[in-house]
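There's a structure below that I have some questions on.
One protein chain omitted, others in place.
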Amino acid sequence: MHTIRNYIMAESLEQAWELNQKGRNNIIIGGNLWLKMGRRNIINAIDLSSLGLDKIEEDEGGFRIGCMATLHDIETHEGLNKEFQNLFKEAVRHIVGVQFRNCATIGGSIFPKLGFSDVLTAFLACDTQVILYKKGEVPLREFIYIPTDNDILTHLYVKKDGRKTAYESFRMTETDFPTITCAVAKTQDGFETVLGARPKHAEVVVDEVVADAFSSEEVADYAKRVIGKLQYGSNIRGSEQYRKQLSKVLIGRCISRLTEE
Amino acid sequence: MIIDLFINGKKIQAETAPDQMLIDFLRGLGYKSMKRGCDTGNCGLCTVWMDEKPVLSCSVPAARAAGHKITTLEGVQEEAAEFSDYLANEGADQCGYCSPGLIMNVLALKREIPNPTMAQIKEYLSGNLCRCTGYQGQYRALAKYFGVEE
Partner (left out) sequence: MENTRFVNKGIVKKDAKVLLSGRPVYTDDIAPSDCLVVKLLRSPHAHAWIEDISTAAALKVPGIEAVFTYKDVPEKRYTQAGQTFPEPSPDDRLILDQHIRYNGDPVAIIAGKDENCVSQAMKRIKVKYKVLEPLLDFTKAIDNPIIIHPEDNYVVKSDIGNDVKRNICASQCRGNGDIDKVLSECDYTIDQTYHIKAVSQAMMEVFCAFTSIDIYGRIKVISSTQIPFHARRIIARGLNIPKSKVRVVKPRIGGGFGAKQTAVMEIYPAFVTYKTGKPAKLVFTREECFIQGSPRHEMQVHVRLGADKNGKIRGIDLSTLSNTGAFGEHGPTTVDLSGTKSLSLYRMEAFRFKTEVVYTNVLSAGAYRGYGATQGIFAVESAVNELAHKLDIDPIKLREMNMVREGDLLTNYFGEVTNSCNLDKCVAKVKEMIGWDEKYPYVKTGPHTVRSVGMAMAMQGSGIGGVDVGSVQLKLNDDGFYTLMIGCSDMGTGCDTILAQMTADGLGCEFDDIIVRGVDTDQSPYDSGSYASSTTYVTGMAVVKACESMRKRICEEAAAIMGLKENEVEFDGETISENDNPEHNMTLSDLITSLQAGNGHIIEVTESHTSPVSPPPFMAGAAEIEVDLETGKITPINYVAAVDCGTVINTNLARIQAEGGLVQGLGMTLYEDMQYTKAGKMKNRNFMSYKIPTRLDMGNIKVEFESSYEETGPFGAKSIGEIVINTPAPAIADAVYNATGLRFRTLPITAEQVLMGLLDKEEA
């Protein structure tokens, strides 16, 4: 169990940010699901839940999702799921259970760039901006390569750009961590494929193309090229070789769902 | 630190520690229906409601509950009676250790999706583990409670 010396219900983002600069024993608490399992000795635990950051707001251009919105919030948000063909519902519905998803937050799922994250996989499949308190907007696809620092992720902004998405994951039991996650987006420019839980954090491959009218061989070839661009590894949930094999299958299933419709 | 909150509709002021979890805070106050079954948020035995939503009391810092409404099985005895009877009539309580968490989540489901399908029921309750019953007896009770086909 971790220990906490001070529990601070932040009254403003500025206050939260200032406390968070005091070194790595000061930490923003998200859903506390992952954090509580560690053995950290925390000086200031900073809670953002009084700052109204738990909302999902839809405007013409997209969805602004507060960092304290929960996984169950994105699972059940009608507009978001309609826009992206149930991408978010599909991505989170396997995560333990509804009580867990009522605790786990968007900020806590994205900010630490966790290797097993279904949530990161789903957001990477969209044109998502990370909104940081100090640094402002950063595309999520860049954010995942920036070393974690002491800034605060306040929102995600997911753009409506007409893309179609499909999500597939494979897990050893229905509510386990994924052995592999896969999201494919079909944009005007072609396919974008996200693969996560390899077991490294999810990454997107955008620069491999498939011809317009394609066969299953061409899809297999596309999958092979995408997989070849990413690093894989082994852990308790599957070997590198098995993960690559699953990736191929799930990419194929996503693409066939996207092209059937 | 001292926090003010509502537990089962009652305004409570009580002492907690910055790293105390809601489950220990509640059990310390004598609300013992919620159990700790794991260290990882997987089992659902500790389910209570925070502002009417089911949460894992093993993972919510007690301090976060300040100003919020917490509901435990002790506070919804009447609402729980119907489903509890269905469980009892199937013998699906067995050791009973997972029952309070399950009941809290079933009542939450009823509030969130009043007429769920069996598939929705299964999915909503997937975070409530049970090792005794093999779940099938719970399904018989759930089917009766929600008026759906098993």
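So that you can tell them apart, the chains are marked A and B in the order they are listed, and the count of residues begins at 1 in each.
Following the convention adopted for this analysis, contacts are C-beta pairs under 8 Å (C-beta built on N, C-alpha and C of every residue); 3 or more make two chains touch, one makes a residue touch a chain.
Worth saying up front: this structure is predicted, and the values here are computed from it rather than measured.
Asks: Of B:K35, B:K53 or B:K110, which one is in contact with the hidden chain?
Replies: From the options B:K35, B:K53 or B:K110, the contact with the absent chain belongs to B:K35.
Asks: Which subunit A residues would touch the chain omitted from the figure, given the whole complex?
Replies: Those residues of subunit A that touch the unshown chain are 1, 3, 170, 172-177, 236, 238-239, 241-242, 245-246, 249.
Asks: For subunit B, which residues lie in contact with the unshown chain of the complex?
Replies: Residues touching the hidden chain, for subunit B, are 32-40, 42-43, 45, 72-74, 77, 80, 84, 87-100, 103, 122-123, 125-139.
We take it that only the chains that are shown with their structure count from here on.
Asks: Using the touch definition up top, name the residues of subunit B that touch subunit A in the complex.
Replies: 1, 17-19, 21, 39-42, 44, 47, 50, 53-56, 58-61, 63-64, 66, 105, 108-109, 123-128
Asks: Under the definition above, what is the set of subunit A residues touching subunit B in their complex?
Replies: 1-7, 9, 29, 31-33, 36-37, 42, 45, 47, 49, 72, 93, 96-100, 102-103, 174-175
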